[in-house]
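Right, one structure below, let's go through it.
With one protein chain held back, the other chains of the complex are shown just where they sit.
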Amino acid sequence: MAQSNVSGRPFRLFRNLNAKIAAIPMILTALVIFVGFSLWTVVYSFTKSGLLPRQDFVGLMQYERLWSNTKWLISIQNLLIFGICMLVFSFVIGFVLACLMDQKIRFEGVFRTILLYPFALSFVVTGVVWQWLLNPDLGIQSVMRGFGWESFAFDPLNNSRIVMFGVVIAALWQGTGFVMVLLLAGLRGIDDEIWKATRIDGIPTWKTYLFVVVPMLRPVMVTTLVIVTAGIVKVYDLVVAQTNGGPGVSSEVPAKYVYDQMFLNQNLGQGFAASTMMLITVAIIIIPWAYLEFGGRKRG
Amino acid sequence: MTEATSQPSLAIHNLQLSFGAVQVLEDVNMQIMPGEFVVLLGGSGSGKSTILNCIAGLLDISDGQIFINGRNVTWEEPKDRGIGMVFQSYALYPQMSVRGNLAFGLKNARLPRQEIASRIARAAEILQIGDYLDRKPAALSGGQRQRVAIGRALVRDVDVFLFDEPLSNLDAKLRAELRVEIKRLHETLGNTMVYVTHDQIEAMTLADRIALLRNGVIQQFASPDEIYRKPVNLYVAGFIGSPSMNFLKGEIAGDSFRFNGRGVSLAGYDGDLSDGPAILGIRPEHVTLSDQPDLEAQVELQEHMGAESVTYLRLDGQRFAIRAPDERRHVIGTTLGLRFDMTRASLFDPRTELRL
Amino acid sequence: MTEATSQPSLAIHNLQLSFGAVQVLEDVNMQIMPGEFVVLLGGSGSGKSTILNCIAGLLDISDGQIFINGRNVTWEEPKDRGIGMVFQSYALYPQMSVRGNLAFGLKNARLPRQEIASRIARAAEILQIGDYLDRKPAALSGGQRQRVAIGRALVRDVDVFLFDEPLSNLDAKLRAELRVEIKRLHETLGNTMVYVTHDQIEAMTLADRIALLRNGVIQQFASPDEIYRKPVNLYVAGFIGSPSMNFLKGEIAGDSFRFNGRGVSLAGYDGDLSDGPAILGIRPEHVTLSDQPDLEAQVELQEHMGAESVTYLRLDGQRFAIRAPDERRHVIGTTLGLRFDMTRASLFDPRTELRL
Amino acid sequence: MIYGTLIVVALYYLIPLYVMVVTSLKGLPEIRMGNIFAPPVEITFEPWVKAWSEACTGLNCDGLQRGFWNSVRITVPSVIVSILIASINGYALANWRFKGAELFFAILMIGAFIPYQVMLYPMVILLRELGLYGSLTGLVLVHTVFGMPILTLLFRNYFATLPDELFKAARVDGTGFWGIYFRIMLPLSLPIFVVAVILQVTGIWNDFLFGVVYTRPQYYPMTVQLNNIVNTTTGVKEYNVNMAATILTGLVPLVIYFVSGRLFVRGIAAGAVKG
Partner (left out) sequence: EDLEVTHWWTSGSEAAAVAEFAKAFDATGNKWVDGAIAGSGGVARPVMVSRITGGDPMAATQFNHGQQAQELVEAGLMRSLESVASADGWRDIVHPASILESCEIDGEIYCVPVNIHSQLWLWLSNDAFETAGVAVPNNWDEFVAAGPALREAGIQPLVIGRQPWQASLAFQTIVASVAGPEAYGKVFGDKDADVVNGPEMEKAFAALATAREMTAGSNVQEWNQATTQVINGQAGGQIMGDWAQGEFAIAEQVAGEDYTCLPGLGLADIVSTGGDAFYFPAIDDPEVTAAQEELARVMISPEAQVAFNLKKGSMPVRGDVNLDAANECMRKGLDILANGTVVAGIDQMLSPDAGNQLADLMVQFFNEPGMSVDDVKASFIDILEYDS
């Protein structure tokens, strides 16, 4: 017992040592993988690496090429269209569905499963199926024409102006269920008394949802936003499976650009430059948010 | 106006409510006069909130009728019933300012702007919340939030106020303060108020009449004084008062109550008595120390609360509390002689549990 | 054993604690004797839980030292400090039975099986939880859970018990009952106990000594009686007592207190007085109605609580409460004559706020 | 009204599944001729048999079945390890805040947005240096790393909703970091574990890129065969076999969703989403 009579202040690093040991995988992942790899990528984006990374520095050449490349510009534009559509529609539709599901309906489990199952499928499957459904000769268009509606035209995948919306339709099919579930969980967490208060105040249901419930769902929305946005930035498999960037290059997206540059064109440097641009954009959007969300309020 | 005062502000006839197979309220009847402050008191799950929600129209009732100011509102929308409601969790809209919270319902009812402004100004004055009309609820203290919640009911200019445990989230001191405020508000406004609580102090201090509920059945609906003095049954007697009423099981024989071989004179008891087994109920504050004791007991524990003290005694194996408005200290284990104030005691039939 | 009693069971020296830049505790000192029941009392955010967590070793302190039974435990693990702790939310392990909850800490300490069993049996007997040792916490009532939580500290056979608002989640009636149980438990066990609450009734009834905290600074550390009778400053005076002590701003002139043009004799006051501005503090229960009044005031509101009543008066524009152990009713607006019991009053320096 | 809307929406969600199933039961000529929504005139299970046990990947003509077991071998350890590590991270972040923890967490969150393609090469180099390239362990590591951001977020949020006092009580009871994790936190986190398992099984089972890039052929997951069947660029497209193979590949996650969808929603509601 004598030696347990420590009076000195123990070295800070060793307090809660186990917690720090347990966090090592996370720290390593954060530092080595996410920071280290990103730095590595940035460094090699200044080289003329081809099939293999080479320290053959060429300054900003890759960036100049990047920004003069129409495929990249189209990719960015497409990502914007895709991202905005996805965010708007998946949140709006997901929220409306969540509200419907929240009405104490019967067979809730059945509906929920139906809305959620596409989430279990891989993007490749989604892409293939929707490519099919949107194929004018086999899918929806031909069926509608088969019913006698001869002038029916719905052929987004072959129209470079609206092809991204074809991709959005498939992505929504896969992802909205998940958004719905997250928001539904949020809705279920709202105090019953708020509902009563609005009924007494005579607020119509839609107004209650819009002006009272939506603002209260902020934390859920933030989590959902992180997950959905992360998916949007990374969108690749779906496009490859559904349109492979076509028609022409009209449905290219940045992740595909990166991949194609690195592995098809064997131009790692260019791929790294494109990745770096994506990283910077993400960081510009995320860091202030992460700071507000996690850095600001350290309490409790 | 004579007619208005003669008709009840709120009347409930044969109210029944079941959730599926579970009958939560059985045949509740109440007549509440204009300006009356009625408290629904009862343990958890006794159906207090359920009654309140039925009055507000937030629950569809199974059977019965509800009249507000003589109008049958049984199937009307909550907003059309002329009621305002204050909730336990306050249920303020978190993203709106205090002003927004107060105005939301009014804007929705398409009231003119200046009318809204003047109502808010009036409520703010009455409740003294004028200084933080532009803050969000998150930036308010518990007591302030509570006032805003009341304000939201206030601006609706309604006949009947409904409160569902509005103070139970607050700490003891604040609770005591706000209790007084609500009481004063009632006196200022003169509205009919129905107030749900499980705290008997609140019930006793606030109510004109208390409806004491148990398992969806009203046990007694009377003034606090009457409930305190003449509880209709054992349950009510035990529920009201802290520390609880002491109960002694014995029997009535002539004009004395026989307990444990000793007799206590029943002289002064207010009620009709006949011989037979009975339970004597006496409140801690109605027992005094005496040299000519009715009974004797040993000191087990003492609690001092500054202004008064409660002494727990052991009497024939069971605990017996007495309360005195002084700070006299007793050594644990000493025997005290007790004298009962029979004019304030109650006797109960052990079988029906009703007061004799 | 003589040595053990002479040294404090728990000693805190110059305890300081900051969260980042915010200093939450400033130089807290305490010496608690074996078997003493000390209550940490204070408003929300005053640092009560923080002190308790420091004692338990759940927070790393910024500076100072903590001794338990003479042993410096400042940097020891919670489990090695010889403390047991009971939490507000009970913090029972929901997935374990009551028995599992009690045994958990003991198993961790690798106690032999029969030792664990016998300790649980003892705790179960003391706390009367033997009947539901095999139930999960979810299947227990609030009071039972509370007892299990205490049992968990009890089986650890520790020197010091720490309680963090163990009753504040319960309703008023149960709270009163369990308060008595804790008091009795303390008398049975004779352990040192440190008890955090913001409820002054709990503090007054349970404590041998109360440490009254404000913003991380101990205001007064004394017996309930002394805190009640001789609060060291205005804050303590206002904090203790419900309704709060009444304060009158005036000045001392000779042997009388001048207020609003009238003089109140200071005869019997316990303290050193000199002429000058002062605040007179008098508790509602130390004011009596009298035909030869010190002051007069109008009735504004009355609260009846069965055994007693509180009357709120208006005195020179401010509210003034008096409390009487009877149920006398006053018509609102009538003027009452008040007489102060100066032996129990307090006078404060308006500048330093200290008691004179 | 509500039901009407929901049924219409449900139909929209079901149509692709219907088309897949129907197509997989048709013969090739029927597919060429007809409309994709028409039910099969002649039901044939040929495509299923072919997809499962006959379809060729290069010279190996044993269909998806070989990949199935590989997928199981990859998914099981990857799911276990990734969830274990992420839950420990979440626990350390929620209950044992130490200096810098929030910073690392913020980095992880940014990491969630980095496209995998960017990481492909450096990861090869890292695995090579660790001597794990091509091994199952390496792949498990990759899945653990890339699953970490979102899972850590979920677990951190969940553990933050458990009462702090429980954690304190356990410390007083003499449990250490690991004791609290295994004996207090784990038993209480079933809901969030269900969520994590579902997400990870889905993600890892459906993964193609990592499975093929970081392992050797004897570990190639089912999705590689699926890719080979679906992505063959020359020759006749056997849509029915493709669809059957697609359904077969998606079966495991689908079944998990159908079976535990309720728990999934409950788990998310239990705190995964509270910021």
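In this document, chain identifiers A, B, C and D correspond to the written order of the chains, with residue numbering beginning at 1 in each.
Simple rule for what comes next: a contact is a pair of C-beta atoms (placed from the backbone, for glycine too) under 8 Å apart; a residue touches a chain by one contact, two chains touch by 3 or more.
What you see is a predicted model; the values in this text were computed from it and never measured.
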Task: Which displayed chains the hidden chain touches across the whole complex - done: A, D
Open item on the list: From the list D:V72, D:L103 or D:V124, pick the residue that touches the absent chain.
Closed with: D:V124
- [ ] Please give every residue of subunit D in contact with the chain that is not shown.
- [x] 56-60, 120-121, 124-125, 127-128, 133-134, 212-214, 216-217, 224, 227-237
- [ ] In the full complex, which bits of subunit A touch the chain not displayed? Write them out.
- [x] 50-52, 54, 65, 70-71, 136, 155, 158, 160, 244-250, 259-267, 270
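Keep this in mind: only the chains that are shown with their structure count from here on.
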- [ ] Name the chain pair with more contacting C-beta pairs, choosing from C-D and A-D.
- [x] A-D
Open item on the list: From the mean C-alpha coordinate of subunit B to that of subunit D, what's the distance rounded to whole Å?
Closed with: 56
- [ ] Could you grab the centroid distance between subunit A and subunit C? Build each centroid from C-alpha atoms only and quote it in angstrom.
- [x] 53
Task: Distance from the mean Cα position of subunit D to that of subunit A, given in whole angstrom - done: 16
Open item on the list: Among all residues of subunit A, which ones touch two or more of the remaining chains?
Closed with: 298
Task: Where subunit D touches two or more other chains at once, by residue number - done: none
TODO: Over in the complex, which subunit A residues touch subunit B? Could you list them?
DONE: 191, 193-194, 196-197, 199-204, 207, 211-212, 215-216
TODO: Under the touch definition given earlier, write down the residues of subunit D that touch subunit A in their complex.
DONE: 2-3, 5-6, 9-10, 12-17, 19-20, 35-37, 85, 88-89, 91-93, 96-98, 101-102, 104-123, 126, 144-145, 148-150, 152-153, 157, 164, 176-178, 181, 202, 206-208, 223, 226-227, 230, 239, 242, 246, 249-250, 253-254, 256-258, 261-262, 264-265, 268-269, 272-275
Task: Residue numbers on subunit A that touch subunit D, as the complex places them - done: 16, 18-20, 22-23, 25-27, 29-38, 40-41, 53, 97, 100-101, 103, 105, 109, 111-126, 128-130, 132-133, 138-139, 142-143, 146, 173, 177, 181-182, 184-186, 188-189, 218-220, 222-224, 226-227, 229-230, 233-234, 236-237, 254-255, 258-259, 262, 268, 271-272, 275, 278-279, 282-283, 286-287, 290-291, 293-295, 298, 300
